[in-house]
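With one protein chain withheld, the remaining protein chains of the complex are depicted in position.
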Amino acid sequence: MNNKNPLYYAEYLQLDKILGAQKPESEKSGTAAHDETLFIIIHQTYELWFKQILHEIDSMLELFQQDYIPENALHTVVLRLKRVTEIQKVLNDQIRIIETMTPLDFLDFRDSLQPASGFQSLQFRQVEVKLGLKYKYRNEMEKKFFNIRLSKEDQKLLAKVDNEPSVFEMVEKWLERMPFDKIDGGKYWKEFKNIVASTLDHDRKVIENNPFLPPEQKKMELNNLNATLHSFEVLFDDKEYQKVLDSGERRLSRRATLSAIFILLNRDEPILSLPFEIIQALLDIDELFTIWRYRHAMMAQRLLGSKIGTGGSSGHEYLRKTTESSRIFTDFFNLASFLIPRKQLPVLSNEVKTQLGFSFQK
Amino acid sequence: MNNKNPLYYAEYLQLDKILGAQKPESEKSGTAAHDETLFIIIHQTYELWFKQILHEIDSMLELFQQDYIPENALHTVVLRLKRVTEIQKVLNDQIRIIETMTPLDFLDFRDSLQPASGFQSLQFRQVEVKLGLKYKYRNEMEKKFFNIRLSKEDQKLLAKVDNEPSVFEMVEKWLERMPFDKIDGGKYWKEFKNIVASTLDHDRKVIENNPFLPPEQKKMELNNLNATLHSFEVLFDDKEYQKVLDSGERRLSRRATLSAIFILLNRDEPILSLPFEIIQALLDIDELFTIWRYRHAMMAQRLLGSKIGTGGSSGHEYLRKTTESSRIFTDFFNLASFLIPRKQLPVLSNEVKTQLGFSFQK
Amino acid sequence: MNNKNPLYYAEYLQLDKILGAQKPESEKSGTAAHDETLFIIIHQTYELWFKQILHEIDSMLELFQQDYIPENALHTVVLRLKRVTEIQKVLNDQIRIIETMTPLDFLDFRDSLQPASGFQSLQFRQVEVKLGLKYKYRNEMEKKFFNIRLSKEDQKLLAKVDNEPSVFEMVEKWLERMPFDKIDGGKYWKEFKNIVASTLDHDRKVIENNPFLPPEQKKMELNNLNATLHSFEVLFDDKEYQKVLDSGERRLSRRATLSAIFILLNRDEPILSLPFEIIQALLDIDELFTIWRYRHAMMAQRLLGSKIGTGGSSGHEYLRKTTESSRIFTDFFNLASFLIPRKQLPVLSNEVKTQLGFSFQK
Partner (left out) sequence: MNNKNPLYYAEYLQLDKILGAQKPESEKSGTAAHDETLFIIIHQTYELWFKQILHEIDSMLELFQQDYIPENALHTVVLRLKRVTEIQKVLNDQIRIIETMTPLDFLDFRDSLQPASGFQSLQFRQVEVKLGLKYKYRNEMEKKFFNIRLSKEDQKLLAKVDNEPSVFEMVEKWLERMPFDKIDGGKYWKEFKNIVASTLDHDRKVIENNPFLPPEQKKMELNNLNATLHSFEVLFDDKEYQKVLDSGERRLSRRATLSAIFILLNRDEPILSLPFEIIQALLDIDELFTIWRYRHAMMAQRLLGSKIGTGGSSGHEYLRKTTESSRIFTDFFNLASFLIPRKQLPVLSNEVKTQLGFSFQK
C-alpha cells in the first residue's frame, strides 16, 4: 500500500469496463428502447453473481479433491455454501425487477436480440455441470439443444468440465470414506432395519384402516409404501442397489447414502454437525435453483406468452420441462424417507458417543 | 371512545384466544415435541392471512357485482389486489421458516396428526374458488380428493361458493362491457389484424432462415407459430373461438380478450391505466400462488421424502401435479402472444384519444 | 438483424469486460484473499444497479422538464419509479450476501484497499443529488467530507449536477402547476380548515383527559399538538410559510403542499390516481434508501467494530449519522399530519367531480 498510487474506488472496481459495457442493440435501428438497458444490466448482474458462485464452488472442489479433508476445513465449506444460497436468494428476488418490464416494453427490442439467448450463458452451464448436472443426466430435449447455441470454444470448455469431478461426486466420495456403515460393529444398522420394518408395518396399518381413503387411493398409497419398503431393503443389498443405480432411479451410492442417513439421524453428535450443515446447504442450493428455474419459466410466459423466445425457442415450455429434470440432489431430499423418530432410534454405545465427540472433554 | 372502558391492546386483539390456541397433539402421548408449536403457529398465521385475502377478494367481488362500476372505485380495487400480492410474498417467504424444521424434528409428532391435512383448509379452498378455480377446472386427481377430507358442512359451503361468481368471471364481464371491440368503428382491429399477420410472417422467416436450428426444432417452432396464427385468427371469429372455449384450451371470452389486449396495448391512455394495473395484479396473484404451490411441494418432499403426507397422501407428488393445473389467469399470461411492437401499433384517432383522456384538460 | 453476424449472448452483454474486471488487490502482496472477489463483485453489482436507477431517474427528469407533461406520460413515470423501488429492495437484500463475510475474512485484504472507499461512488452521489439531496442540504460532517475523496473531475461533475433541477424540484413545480389550491372557488380549503381545527381540538381533549398519561408526557404531547396546529395554520399563510422554509424545517412550497394534500385526500378521483401513485413511489424510494443507509451502517459496525473504515474513516458512526439527514422526501411523509378522516372530508361539487373524471363517461 505504501509506495503505490493511492487506490481509487472507480479504478479498483474497474468501473470504466463495468459501466461502459451497455450497448443496446435497438440503438442500431434508430432510437434505443428504454427498457433494453434494464435487460442488459440485469443479465450482467446475473453473470457477476454466477462468477462468484463459481468462485465458491471451485474453492470447495479444491478442498474436496484432497484424499483427506482436514477437520478444520469443513466449517469453511459450510460458510461458503451458505454464501451461495444467499446469492441465490437474490437471484430469485431479482426476477421481480425484470418483471417490471411488460411484454409491450420487451417488444420494443426483442427482435434485435435474435438469435442470442440465455441458453448461451457459459457460466451458468458451468455452475450446473460443476454441481453435478452432467450431460448424461440431462433430459432428451436438453441434450438436443445443449450444444447447438454454443460456440465451438464454449462447447469444448463445457466438455472438459463435464469430465471433471463434480460437487455431487466429491461429496459422495467424502461420505463413502466415512466409517459409519460399520459403526458399532454393525449393530446399529441391524437395529435400524428392525425399527424401520416395524414402522412401515405401522404405516401400512394406518393406510389400511383409514376410513377416509377411497379404495383407489388406498391402493396407490399401499403401492407407495411397498416401494418405500423395497427401496429400504435395497439399502442393505449391494446387488439390488446396483439395479436401482443402473435404472437411473437413484444416483447416490449405497455407502454414501448410509453415511448421509447416519448423519441426519445423529446430527447432534459434535463430529456430525458440520456434515449435517453441508447436506442442508446442498438441499438449499438445489431448492433455490429449482425455484429459480420455475420462476424463470413463468417470467418467460409472462413476457412472451406462447411466442418464440429470444433465441428462437419456445422458452416458457422448455424452461418448465427442465425445472424438475435439472435437479441434482434429489437423492438427498429423499433421505427423509429413511428417517425414523428419535425416540425409536438405536442407542449409540458410550464408546461410539465418545468417538463422535471432542477430545477436549475427556 | 369516550364513555367506554379504555381499550387495551390485548383485549382489542383478543390475545387470550389467539395465544391460547396452541395445543400440541404430541403432548397427549407424553412430552410435547418442541417443533410442533412451530407447526401449529405457522399454520395459524397462514389461516389469518387467508382470512385477510378473503376480506380483500370479497370487497372486490362486491364492487364488481354492480352493473356499473363507478370510475372512482377502480383505484380501490387496484390497491386491494396489490395488498393481496404483498401478503402472498410473505406467505411464500414464510416457507423458509417451516424449512428450519428438519424431517427428524417433524417425525417427533408427525404420526399424531393423522389424518388431519392442509387439504382441509376451508379458507384456502375458498380463496381458490373465489378467484376462479372452480370444481370443473380441477384436474381429475383433485376432483377425486377434493371432498374426501372435508366435513359435510365444509363441503356444503364450498359447493355454495362454487356457484357464486368468481373474480375471473367478474373481471371477464367487466372487460366484456367495455366498448373496445368496436373502437374507432372497427378500423383499429382491422389494421391490427394486418400488422399481426405480417409480424407472424416475419417470425416464420426468422425461424426458417435460422441456421442454428436443427430440422426437428424448426418443425416444432413452425408448428408453434401456426398455432399462434390460428389462435389469433380465432380471435376474430366467433364460431372458431367457441370451439377453443369448448375444448378447455381457453376460458376467457372473445370480447373480454379483445378488451384486455386493447388495454395492454394502450395502457398509457389515462382511462386505461387502472384497468392495466388490475390485469397486472391478477397476473401477480396467479404467479405468486403458483410459486407458493411449487415451493410447498418442494418443502413436502424435503420433510417427507416419498413418505405419505400428514393426511395419509403422498403429498409431494400431489402438490407438484396440481401446481400448473391450479392456475386461473393463464389466458391473461398468454395475452403476451397477441401484442405487437409499439411502433407498429394502429394509431388512435384524435377523437378516440380524447375519449380515453380526462375531461379536465379539454 | 438480417445482414449482420448472429448476435451472441456473451458479446451482447460484453462479458469479456464484465467478467474480466475483478482484480484482487491482495493478490499483489502474495496470494489473493478468497473473499476479496466477493467484495469486488458485490460493489460492481451495486454500481450496475445505480446505473439503471440513474437511467430511470434521467428519463423521469426529462419528462418533467417539459412545461406541460402529457397526461399519458404519467403512467410511464409511475412504472419507472416502481422499478426503482424493486431495484432498491434487491440492493437492501444484497446486504445479507456481504454479511456472509466475517470481520476476520475482511481483515485478509482490508489493508490493501486504503484509501479507496465507497464514499467515492460517483453514481450513488449522482442518485442522491438528482433525487434532491443537494450539497446545501447535507449535514455539516458530510459537507466537510463530500469532496475530499473525489477526483477533480468527479467533483466537477457533481457540482454540475447539483445545479440541475432535481426530482424533488421537478415534482414540486408539477404540483404547483396544479390548480387545486383554488379548487371549487376556495370553498374546499375553507371547509377543510374548519374541520382540521375541530379535529385537533378533539385530539387535545383526548390528551388532556387521558388518565394514563403522566403530566410530563401530557405536556410534551400538547406541545406536539400545538406544533401541528401551527404548521397547519401556516399552510394558509404565505408569510408564515416562508419562515418555515427559511428555517429549513420544511422544503416543499406551500402551493405544492396543498396540491399534494388534495391528491392524498381525493386519490380515488380518476385524474388523481396516477399523481397519488407518484407520491407513494417517492415515499417508497425515500424509505428504501433510508433503510439501505441504516443497514449499511450496521454492516460496517459488524465488519469493523469501532475500527477505521476502508477509506480511513470511522464508517459506522458516520453512516448512521447521515441516515436521517440524507432523507429527501420527509415533507411528503409529514403530509400524513394534515389528513382528516374521509367521513369528515369536504364534499366535492358535482362540477369538480366531473372535472376530475374521464371524458368517456359523459
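The first chain written gets the first letter, and so on, giving A, B and C; residue counts start at 1 in each chain.
One rule holds in what follows: a contact is a pair of C-beta atoms (placed from the backbone, for glycine too) under 8 Å apart; a residue touches a chain by one contact, two chains touch by 3 or more.
All values reported here derive from a predicted model rather than from experimental measurement.
*Asks:* Looking at the whole complex, which of A:59, A:76, A:92 or A:349 touches the chain that is not displayed?
*Replies:* Spelled out, the listed residue whose C-beta touches the missing chain is A:76.
*Asks:* For the full complex, which residue in C:9, C:192, C:338 or C:358 touches the chain that was left out?
*Replies:* Per the contact definition at the top, the residue touching the missing chain is C:338.
*Asks:* Identify the residue among C:122, C:264 or C:356 that touches the chain left out of the display.
*Replies:* In the complete complex, the chain left out is touched by residue C:264.
*Asks:* Sort through B:115, B:165 or B:341 and give me the one touching the missing partner chain.
*Replies:* The missing chain is touched by B:115.
*Asks:* Footprint of the hidden chain on subunit A, which residues?
*Replies:* Listed in rising order, the touching residues are 1, 6, 71-76, 78, 206, 211-212, 267-271, 273-274, 276, 354-362.
*Asks:* State which residues belonging to subunit C touch the missing partner chain.
*Replies:* Those residues of subunit C that touch the unshown chain are 102-104, 107-108, 111, 114-115, 144-145, 148-149, 202-203, 206-207, 210, 212-214, 216-217, 220-221, 224-225, 227-228, 231, 264-265, 267, 280, 283, 287, 290-291, 294-295, 298, 301-308, 312-314, 320, 324, 333-343.
*Asks:* Contacts of subunit B with the missing chain: which residues?
*Replies:* For subunit B, the residues touching the absent chain are 1, 6-15, 17-23, 25, 34, 37-38, 40-45, 47-49, 51-52, 55, 59, 79, 82-83, 86-87, 89-90, 93-94, 96-97, 100, 102, 111-123, 151.
In this text, only the chains that are shown with their structure count from here on.
*Asks:* Which is it for copies subunit A and subunit C: same residues on both faces, with over half shared, or different residues?
*Replies:* Looking at both copies, the contact residues mostly coincide.
*Asks:* Measuring centre to centre with CA averages, how many angstrom lie between subunit A and subunit B?
*Replies:* 29
*Asks:* Just curious, how far off is subunit C from subunit B if you go by their C-alpha centres, in Å?
*Replies:* Chain centroid spacing, subunit B to subunit C, equals 33 Å.
*Asks:* Please report how many Å separate the Cα centroid of subunit A from that of subunit C, as a whole number.
*Replies:* 39
*Asks:* Mind pulling the residue numbers of subunit B that touch at least two other chains?
*Replies:* 206, 212, 267
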